[in-house]
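Written out below as structure tokens is the structure these notes cover.
After this line comes subunit A, so read on.
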Amino acid sequence: TETAAGGGGETAAAEGCAPEDVTLVGQVRNESNPYEASWLDGGDAFAEQVGLTQERLTYDGDSTRQQEQISQLLAGDTDCLVMNILPNGDSDTPPIVEGAEAAGAYLVTQWNKPADLNVTDYDYWLSHLTYNGVESGKQIGDALSEAIGGSGGIVALQGILDTGAAKDRFAGLEESLAANPDVELLDDQTANFSRAEALEVTKTLLTKHGDDIKGIWAANDDMALGALEALQQAGRDDVAVVGIDAVPDALTAIEDGTMTATVSSDGPWQGGIGLAIGYCVATGELAAEDIADEDRAWYAEQFLIEQDNVADFVSPETDEADFACDNLFSRSQGAMS
Partner candidate 1 sequence: MSTPVLAQPAPDAPVVHRPTVGQRLTSFMPVIALVVLLAALTIADPGFLTLSSLTAAVRTAAPLIVLAAGATVVVLCGGIDLSIAALCSLATVFFALWLPDLGGATTLAIIAATGAIGALQGVVHVLLRIPSFIVTLGGMSIFAAIALVISDAGPIPLSDRDSTKWLTLYVAGVLPMAFVVALVLVAVVSLVLKLTPLESWVRATGYSESAARLGGAPVDLVKIGAFTLSGACAGLAAVMLVSRNFSGSPTMADNLLLPAVAAIVVGGTAITGGHGSLWRSLAGALVVTLLRVGLPIVGVPSAYEQILYGAIIVAAVALTLDRSKVLIIK
Partner candidate 2 sequence: MTTDLQTDPGPRAPGSPAALEVRGLVKHYPGVKALDGVDLVVRQHEVLGLAGENGAGKSTLLKALVGLVRPDAGEIWVRGEKVRLRSIMDAADHGIGMVFQEQSLVPNLTAAENIVLGSEGPGVRRGVYRWRTMRALAQEQLDKIGSHIDPLARTDTLSFADRQMVEIAKVLRIEERTSHPPVIILDEPTSVLESKEIDTLFTQVRRLREFASVVFVSHRLDEVLDVCDRVAVLRGGQSVGEVPAEGAAPAELHRMMIGSTGADDHYHDSAAERSDEPRRPRLEVRGLSGKTFRDVDLDVHAGEIVGIVGVHGSGREDVCRALFGAEPTTAGEVVLDGKKLELSGTRAACAAGVGYVPAERKTEGMVGPMSVADNMTLTKQQARCSGPVVRPRKQASLVDGWIERLSIRTPHRGTAIQRLSGGNQQKVVLARWLVAGDVRLLLLDHPTRGLDIGARSEVYRLMRELANSGVATVLLADSLEEAIGMSDRIIVMSDGRATKEVAAPAGGKPTPLDLVKEMV
């Protein structure tokens, strides 16, 4: 669909903006979460690299507030606006995309997107990247099965139920369970991606299932860390715990051996790459139509981190080379299916 783009027509100056005219905006949920804070820091690092500053927006996990901020942003000067956005949920992506398209602002989204929304239908929505949640869920599921010796009971801590990430990851766990028939899922509860909730839920699950629990599968590291606390308080050190995101505390826990595995998602890189794609297109160094279709919606590279390779991930650094206009999609693991 060629969306009628009122502002688009006049700004689609393919010749590009002068680098100093580009406005860079990074938007995440909040800065009180290490992963998202590091994302914005990565964005700052990229902005510095090109001699600009990034406008840091946070919406406190509040979908409406995210929309409100973006429509306000798009009501301003959108000529050379580049946005690297973390939509709060799948349903928040379409209006952002439509808004950016109508205003002619360059947009890169990450993590959340409804499956039936195609990036290639839009001109200004340059790219959507995410990690393969099914894959991550499966990877840590497998790691967990291995850690408990291939058989035994586990419990799952789900994320916010209505997010794609939570669902994909859980689907991955189910795949893993299918492949490991001796591992039994005793219970699944949601702890809303929250460390504190995970603590309470895990405590309850521990009393409910007692020693049957051999492993805990958590849809993110925050919940895994909450579960670890619960285990510690219950005096249980025989339960394997896995998570996703590779937040610093989880890496430390893996180093210590208290946690089994996590999957990397590279916050600083994510914060930089989104801006970099937009910046390259805005300045004309990369033509939007030259981005291959498989790079419009793609899975980024991720790694299963366990004790043996954790040292490589302890201090993630952004590499300027990652953001070079000809190297933007080097971490792609292929188009989203």
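Behind the choice of candidates: all candidates are chains of the complex that A comes from, given by their letters.
Here is the rule we go by: a contact is a pair of C-beta atoms (placed from the backbone, for glycine too) under 8 Å apart; a residue touches a chain by one contact, two chains touch by 3 or more; residues count from 1.
These numbers were taken from a predicted model, which means no experiment stands behind them.
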Interface partner of subunit A in the complex, by touch - 1 or 2: 1
Candidate 1-touching residues of subunit A, taken from the complex the two chains share: 30-31, 55-58, 60-65, 67-69, 71-77, 89-92, 94-95, 98, 114, 116, 160-162, 164, 167
